[in-house]
Structure formats: structure tokens, C-alpha cells
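Heads up, one of the protein chains got dropped from this complex, but the rest are sitting where they should.
Chain naming follows the written order as A, B and C, and within any one chain the residues start at number 1.
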Amino acid sequence: MSKKKLNVGLIGYQFMGKAHSNAYRQVGHFFDLPAEIGMHTICGRTPGPLKAAADQFGWANTETDWRKVVENPEIDIIDVSTPGNSHAEIAIAAAKAGKAVFCEKPIGNTLAEAKAMLEAVQAAKVPHAVFHNYRKAPAVALAKQLITDGRLGTIYHWRATYLQDWIADPNFPLVWRLQKEVAGSGTHGDINAHIIDLGRHLVGELAEVSGMLHTFIKKRPLAGEIDANLGAKASQEMGDVTVDDAAMFIARFKNGALGTFEASRFAVGRKNYNRFEINGSKGSLVFNLERMNELEFYDNATPEQTHGFTLIQATEGSHPYAGHYWPVAHIIGYEHTFTNLIADAVTNMVAGKRIEPDFVDGYENQRVLDAVERSSEAKGWVSL
Amino acid sequence: MSKKKLNVGLIGYQFMGKAHSNAYRQVGHFFDLPAEIGMHTICGRTPGPLKAAADQFGWANTETDWRKVVENPEIDIIDVSTPGNSHAEIAIAAAKAGKAVFCEKPIGNTLAEAKAMLEAVQAAKVPHAVFHNYRKAPAVALAKQLITDGRLGTIYHWRATYLQDWIADPNFPLVWRLQKEVAGSGTHGDINAHIIDLGRHLVGELAEVSGMLHTFIKKRPLAGEIDANLGAKASQEMGDVTVDDAAMFIARFKNGALGTFEASRFAVGRKNYNRFEINGSKGSLVFNLERMNELEFYDNATPEQTHGFTLIQATEGSHPYAGHYWPVAHIIGYEHTFTNLIADAVTNMVAGKRIEPDFVDGYENQRVLDAVERSSEAKGWVSL
Amino acid sequence: MSKKKLNVGLIGYQFMGKAHSNAYRQVGHFFDLPAEIGMHTICGRTPGPLKAAADQFGWANTETDWRKVVENPEIDIIDVSTPGNSHAEIAIAAAKAGKAVFCEKPIGNTLAEAKAMLEAVQAAKVPHAVFHNYRKAPAVALAKQLITDGRLGTIYHWRATYLQDWIADPNFPLVWRLQKEVAGSGTHGDINAHIIDLGRHLVGELAEVSGMLHTFIKKRPLAGEIDANLGAKASQEMGDVTVDDAAMFIARFKNGALGTFEASRFAVGRKNYNRFEINGSKGSLVFNLERMNELEFYDNATPEQTHGFTLIQATEGSHPYAGHYWPVAHIIGYEHTFTNLIADAVTNMVAGKRIEPDFVDGYENQRVLDAVERSSEAKGWVSL
Partner (left out) sequence: MSKKKLNVGLIGYQFMGKAHSNAYRQVGHFFDLPAEIGMHTICGRTPGPLKAAADQFGWANTETDWRKVVENPEIDIIDVSTPGNSHAEIAIAAAKAGKAVFCEKPIGNTLAEAKAMLEAVQAAKVPHAVFHNYRKAPAVALAKQLITDGRLGTIYHWRATYLQDWIADPNFPLVWRLQKEVAGSGTHGDINAHIIDLGRHLVGELAEVSGMLHTFIKKRPLAGEIDANLGAKASQEMGDVTVDDAAMFIARFKNGALGTFEASRFAVGRKNYNRFEINGSKGSLVFNLERMNELEFYDNATPEQTHGFTLIQATEGSHPYAGHYWPVAHIIGYEHTFTNLIADAVTNMVAGKRIEPDFVDGYENQRVLDAVERSSEAKGWVSL
């Protein structure tokens, strides 16, 4: 008996488009899914690069009008991988059209958008997912297991940084990610959102925050034509940077844990340093995305003679996701976090279960982003 | 104009079959190749698992008789991924049939086999490649670049270990990799061969060796049915382990460098620890496969105030292979070494250039393996 | 010609007393000082343990009344190593008696005390020093050099944590360090003070802070007799913990850099994890006291091919302080930071130069501690 087929329409074909396409293409080769994935249509505004992307990434069709994709009865899942300013419109339309909606993070550029999106998918009773893909690294999933199993006891501290440096050069141009009207925010929504998600996932909901957002370089050369990844051509004319270069906050979680969060694109030398440390009464955990196959675990039950942080290679067949790939210590990479997320999403979708993370997570994340922004403006604590 | 298509016939569908299949499937999505890869036929002896493998890995056809694959005029490349005792027969037949031959390492189980295989592909003037895939990790390719650029100066030391522990349990059963008549040797041909290749690739040819091979556990439970990866079911009956558990040697390279090589499957706690260090008059390099996106470089030209080993993340767009994948520090994994190797092999094959590494490398590697075995038996140095 | 002799009177003989004694005893054997150090008198309240300490640490005389030490005309330097609640009284008396005053940190338990102490030494025109000893680790001094030389460019980020876990056990007793009336504060004055000093030293003065102090365990068993180090005997009776278990804040420096500071005694698994990272436009630095001989440096001027964090072993003869000890990579330890501080202090004292760090540093440090406390209470930002 052949499997049900789920056809995907992907809106957006740049960095995230490439990553999502790879996941859809690969997932069935590593996971025994309850449905077959059809890479039906990829959608973008510029026909030439769009066709090239379709060929390169393995999509059957192209379409320049996202509304046609959303309305296409052959399509089951709409994947929203565009810049943040179009997420809400596309996702809401997709929900109304009865499609499952898998959306990049942050789900909207504002809390209002996020709320409307969540209401739309809930009203339409369609499956929904948000691409907080780092939950799906085996080492992070193992961290979650250990916490759920009580291995950390009462959690006292969450300490997270997401550090990059790709715009530290003042001559790096004003790409869309530096424009508030397109990107919504800077590091805050782009990478702080990731560590907020990890904090919520691993420790719990936040109660109150005190933060600051800051822009170091306030004017940059206008970008020429924007290229397929993050880069851009520099020009002589200058424009205003309207988003934050760095965003950080201290927080109290509802369960009493204390948290620090810091995101920056000005941490020279740090390329993709998404690191967290959790300290609990029974143990501690450390993760760093740049060594994403590893998890450090301190078990307070170990006798003093031999206690210390243990470097777990989260690549054993028994570790989450890892058994689907290669033997122990034959590592996987960044792209596999998306594959794992799609595997989970499709599995739960077919089973009629809640996908995790979903728009509820996306919305809660946005509530935190919003509270930190208000805290930064008000120069005081904001409750959630 | 459509690209030339190169159809592949893959012989073998276990661990290496899975890795090679993934590479053939993925390579065109990340590299702009001069030819399209056709995943034509996968071949194995047992129809049921073979069909499952074909479906999972993405092959169009199955075939239980490798001779039919070799003779199939639609097929351009024969990929030999069987255990070592069938490499020579298949590869020689494929060469005689005019096919390109891409063969797993070590190319044969004996030096005589390797020699016959090399002669066969040379006589048939067909393209040939051997899967010493670790050359193709970006960090290793960067190491090669730095050496070629003279950044290490005169090389004094090569120091390599390849450490695993998957058979350290004495009750681990007698799988095919522990039987000389199938595998040819134990750690020696399996993993020592990898660091020998890296040593030859990065430092140069060896002049003489003094080594020892050793078997710690001489009897093991007979394996039940062998599973798709390395595992097996244990039984009560015992059989003789006829290969080495550990193999190590000291060496002189022709260029005057000194080398140490050590491979073991009894290094408890080491899972896939393929590490090398090279010391030259102008600098040093360190690589460890378990952190395969990283390369440590010591530059002797740096002033004393700030000298030290620099942890390079070999993930920049300008680093070898890395630009085909993801932004900096969004790491790749084990599987990508095969993708890179196939990309190079197909590119060179279409261009009529020598593929690297090829059967010459496979043969030279086997000469070293053979010399070390003879040295171990004779308890003295053996010249190459 | 014999050197001038400077006699020291040490008030306090527990953990800091042991560390300071070692420094006075050793400094002349590694540094060619302009004066000889005389270990004249050690002072404490309990004669028996005091005599034992004198013998063990190498002091010529003992005295149970600190006032007699301060008034002793043979003594040149008063070292204040008692708990914080007696610093001000002793230091002010010593200054009035015309002695040089070397005081443990934080210099007082309140800002008012710190101010009075600073005024006292300035009024008396006596030399003064404060034991922010971590400035004197060779790796930290090298960091200072690199910053002074402009190797980091404009500093964007300071990120510091000082993490310990020695009171994470809720049954750990109520020792003096957990009592506000003795210790002034908990982690805040004890270890946050250290990273505040490092931040001031390496980046500059703070402009404003938003912080929180928190006590996880609010009642603990009363301590029995307090022992010579940090430990204590547990009893059944419970008492109130009146200091913070964790203290953290975000900050803006006057030069525009952003900072995060976090100190905790509840970071299970972290023993003495005093780590900072500084990101500037031209480079970055990382230090961790647990590997105090090392400094990581990222030089943004390095070409992309080989850029990365360089692990400098700050043990070369040309590195600060290191040349006084052992050959390269023959590491030194915690105790040597005190030795280096004393060497600098005595050298500058004899030369009539400002000692660094001194009571000005101590006072400025206390201003930050005070501002963070007020911020925590007011739940808002406090300017300095």
C-alpha cells in the first residue's frame, strides 16, 4: 500500500529556502515517515533565480504569485520562508485555505501579527509549525530528555548567548535584515529569538525581563542587489540602520530560575556561537551550536573524586534523531536540524498530534521579544 | 542544453552503500557538476533488504547479480562498496567492461589484489577513484592548501591516531570485519588505511616502517545474522578472531619527516577519533574527525606575544568545499566528505583528468599496509 | 648595600591570610624588589590557631589586638585580610597611623565605608592597594597590554561570569560569608566584585546598570565553629541567609561598550569559573581563571583562510610576570596572582608611584556594587 503524499509549497528561496528544501528532499531517506513528501512548488518573485533555485533544490514547479500556491488544491503544506514582513499575510491566507502552515521564525514582525497568525491557524484548525530548528539538534533534544528525567533537579540558572560578527564591519551594506520594515528587528528577532525558544523549551516560561537593544553602527552603505545568501553589494550612498545590532536581557522564569540572554552581530570572531548553560540543583548542561554534536553534562551525583563536566557525543544510536543517520561520532551538521524538525512535524501532522514547536511557541516567543523591546525603551522591568 | 548523464551502479548496500547513495543523491544539489548523476541500480545478494535499501536510498533499480550490473550498457560508473574480499573481482570486471570504477578502501585485501586492480584500470584506461573520503573534509583540504602554500615549511613530524572502541566488549560477536578471509585485516585495513592515506596525502610517501599488529580478544561469539550497520546478534558458539584489534607503526617518510601511526578498536571511550598533528619548521596543524569542521594551525611567524594554536572553523565560503553548503560555522558532517569526493571525481572524470585519490593511491596505501604487516611478523624495519 | 626593609603586619589568618602570607614569603625569591619584605606580625583573635598560622605561614610574631599592630612603629604595611565588616575600622586606623594599607576586596561592606577609607588614605597620604589579584594573572595582564596597544579597536562587548557552586547544597551551613552584617553581601561583593574590577580595568568605567540579586536558599543550618577555610560544621538549628546567592546585571560603559556580569554560588559544577570575553572592532579576547595561564585572542586582521581564536599560553618569558617564574608552558597557579600584586605594590610604593589597583579602584568598584543593589531594589536602571 502506498503512503499518503503531502505536497509542499515553499514560499521563499534564499538561505532558509535552501535549508528547508534540503530537509524536504532528505527526510524520507533517513526517517520512515507516515507520508511521502512531494516537493511540489517553489515560489519567489524573480523568475530567473527562482527557476535556478527550483532546479538546484529539487522542486517540480515554480510560481511567482504566492497566492496561487496557497490556493493550489494539490498542495498540503505551505512553508513560509520569506522575510518577516510577509509572514503574517501568507500564513493567514494559507490557514484560511486549509493548508498546514510551517513558518520561519520569528513568526511575525510584531506581536499583533503573531497573535493574528496564531488565531488564524487555530480558527482554521490546520497543523502549524515554526522553524525553531535548534530544538532538533540531537544534543539539544538529549538536554531536554535529561531535564525531563529530572537529572538537573531544580533549575537555578539559564545563561545563553548567540554571537555572530557578520555585520561588524561598518562598511557591510544595509541589507534587508538591517531594515526594520522588512526584518522587524535585528539580532533580537533573528538570533535572540532562537535562544529565547531554547530557554522556554528547556527551562520554561518567562515571568519578567529587563533588557537593552543597541545599534552600534547607525548608518551603512545602501545595498546593491541583494544576493541569495546574506551578502550584498556595497554602494556609496548611506542609509539608516533601523534595527538593533545587539540585544540582551536578564530575566526571571516563572519557576524561579534566573536567566541571561545576549545576542549580537558585533562579537568579532564569533561566527555562529549559540551557546547555553543550565545549572540545576542536580546537574548542569552546556551546549554550543558550533560543536552541535556535543553536550556537556555535570552530574552532581557523581562522587567528588571523579566529578566534572562530561563531554557527551550525542551521536549514539540511542540518542534522539542520531540513530537515523550514521554510526557514533560520525557527525551530522546544521542542515540535519531542519530534517529532524520536518520529520517530527510530518509525523505529528499525520497522527493528528500537536507539532512542536508550533505557532503557540512562535507567539509566546514574540511576547518575550516584545516585552524586552518595551523594557529597553522604558528602562525598567516588564512582566509577561 | 541538457547535461551529460552518468549512471551509477552501486554494489553493496550496507554502511558504505548508505553513505555513497547519499552522496550521489545530494551532490548535484550543492555542486554545479558537468554531468548529471543517475542513481541507476543498486546491487546486493538478498532481494528483500536490497529492495528496501533501493527505496530508502533512492535507486531506480535493483539487481542481485553484480555481473549484470557491470555488463549493463546503461551504466557508466561501478561503485564497489562490498566487503574487501570481493573488491578485486568486481573492480577488474568493471574495468574490463569499460566502466569507471569508484572503489571503497582498502582497494583489495592483499597487495597482489591491489596491484591487479590498478593494472586493470590502467589497461582499460577507465577513470578510477578510491574512497579515502577524509581528504575531502574542508578542514583537511585546508590543511593540504596550507602545506602546499609552504605555511608549514619543512615537515618534521606526522603523528596520527585513529581510535575506536566498538569491539572492546569481549562479547561483541565475530562479525565479518573480524574475519580475515572477508575483511583482509582488522583495524589495519579499516582505519589505519585512512591515516596512512592522510599521511601520504599531506606529508608524502613513506620510506620505511616498523610496526606491530595485535589481537587482544582472540575468540568471540559467532555472529547471528549480520545487520545493516556494524552490529550483529551474539550467539553462544565461539569463533577465532583472525584480524588485528590494534595496529601501530613508526615510520620515516622519504622527505625526512618522522611518523607515528596508531589504529585501535580497543580505545575505550574513543568513538571515531581520527586525529593527526603535523609539525613543520614554519608551523603545525591538528585535525580531529570528531570535530571535523575545525583545524588548528600554529603559525611560527606570529610574534611570541600572541602565538599559539588558532582554532580555524573551516566553514568560510572561501574554504575548500565549504562555500557549497551553508554560511560560516553552520557546520557540515561526516556524509559531506563523500559528497565532496563524488563532486571532485565526477568533475575530473568528465574533464578527463586524474581523479584524486585513485587506484594509484589505493595501491600505494596497500603497499604500506603490507610493509607494516611484514614488519610486525619479522620484528624489524621494512623498506618501501 | 642592603635593601630597605618593609615590615608587614597581617590582620587575619584564614583563606586570604594564607594566600597573602605565601605571597610575602615568595615574592623576593622571584622578583628583584627595591625593598626586602619582613613578615613581622600576624594578628588574629584566637591565640592557638593564630600561633599555628604564624608557624605555618612564616610570621615572626603574633598579636591578638589589631590596634597594637597598627600602632607598632616597626611595621610599615598593614594588610587587612579580615571579613569585610572590620575593613574600614582597621584600614582607617592604619592610615591614621601612617602605615601603607593593603586591603582585601571589597574594601568595605558599604559605599560609605569605602568612601571613608579612601578619604583616610588620601588624607594620610599613605600608599594603598586593594587585592583585586586577578588583574595580575599573566594572561589578564597580557589582555590589558593588547587592549592598550589597540589590538581590540573599539570595544563593543564585555561579557563576564564568575560561577561557583560551594553553597548549592541547601544543607551547607550559615557561615560568615552568608551573613550580611559580616560579609556585606554574598556573591555580589565576593565574586561579582572581581569581574567588576576586571571590567573596569580592561574596558573602562560603567555608566549605568540594571541588575538583580537573588537568594535561592533562604534558611540554612547554623554553622558550628568556623574552620580555617570556607567550610563549617552543620548544626540542626536554622538561620536566615541575609545575602544574595546570585547577582547579575547588564550595563553600559561610558565608552559605549555593553556589558553583562553574572556571579553565582549556585552554578553546580562550576568551581571557580571566572570567565570574561571582550569583543572589539579589531579583535576579541577570552579568559577563564580555571585555565588562568591561557588567553584566547581573535585578531580580525588575520586573513579569512586562517582566522580563528588563538590559544595563547601566557607563559613566555616576554609575557607579563611570566619571566620571573619558569620556562614557557611550565604553568603557575592561583597563588602567583598575589605574589605578582605584592611585587607591583612594593615596587610602586618604594618608587612613590600610585599602586594599581588601589583604594580608588576599591571605591569605584563599590560604587558599582552599590548601584547594582539599588537597581535590583528599584527594578530599573541606575546611573553611576
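The rule we apply is simple: a contact is a pair of C-beta atoms (placed from the backbone, for glycine too) under 8 Å apart; a residue touches a chain by one contact, two chains touch by 3 or more.
Values in this document were obtained by computation on a predicted structure and should not be read as measured data.
J.: Consider the whole complex, including the chain that is not shown, and state which of A:Arg252, A:His319 or A:His336 touches that chain.
T.: For the chain that is not drawn, the touching residue is A:His319.
J.: Just one of A:Ile42, A:Leu142, A:Ile278 or A:Ile331 touches the chain that is missing; which is it?
T.: A:Leu142
J.: From the list B:Thr62, B:Asn192 or B:Ser210, pick the residue that touches the absent chain.
T.: Considering all chains, including the one not shown, the answer is B:Ser210.
J.: For subunit C, which positions touch the chain that isn't shown here?
T.: 15, 19, 21-22, 25-26, 29, 56-58, 166, 229-230, 271-273, 289-293, 313, 315, 325-336
J.: Could you please point out the subunit B residues that touch the chain left off the display?
T.: 156-157, 159, 161, 163, 165, 168, 210-212, 214, 216, 246, 248-250, 252, 256, 258, 260, 262, 264, 266-270, 277, 279-284, 298, 300, 307-309, 379-381
J.: Taking the full complex into account, what residues of subunit A touch the chain not shown?
T.: 142, 145-146, 297, 299, 302, 304-313, 316, 318-319
As a working rule, only the chains that are shown with their structure count from here on.
J.: Subunit C and subunit B are one sequence twice: same or different residues at the contact, by the over-half rule?
T.: Since more than half of the residue numbers are used by both chains, the interface counts as same.
J.: Taking the mean of the CA coordinates per chain, how far is subunit A from subunit C in Å?
T.: The computed centroid separation for subunit A versus subunit C comes out at 41 Å.
J.: With centres defined as the mean C-alpha position, give me the subunit A-subunit B separation in Å.
T.: 35
J.: Need the CA-centroid distance for the pair subunit B / subunit C, whole Å please.
T.: Comparing mean C-alpha positions, subunit C is 54 Å from subunit B.
J.: Mark out which residues of subunit C touch at least two other chains, giving numbers and ranges.
T.: Within subunit C, residues 307-309 contact more than one other chain.
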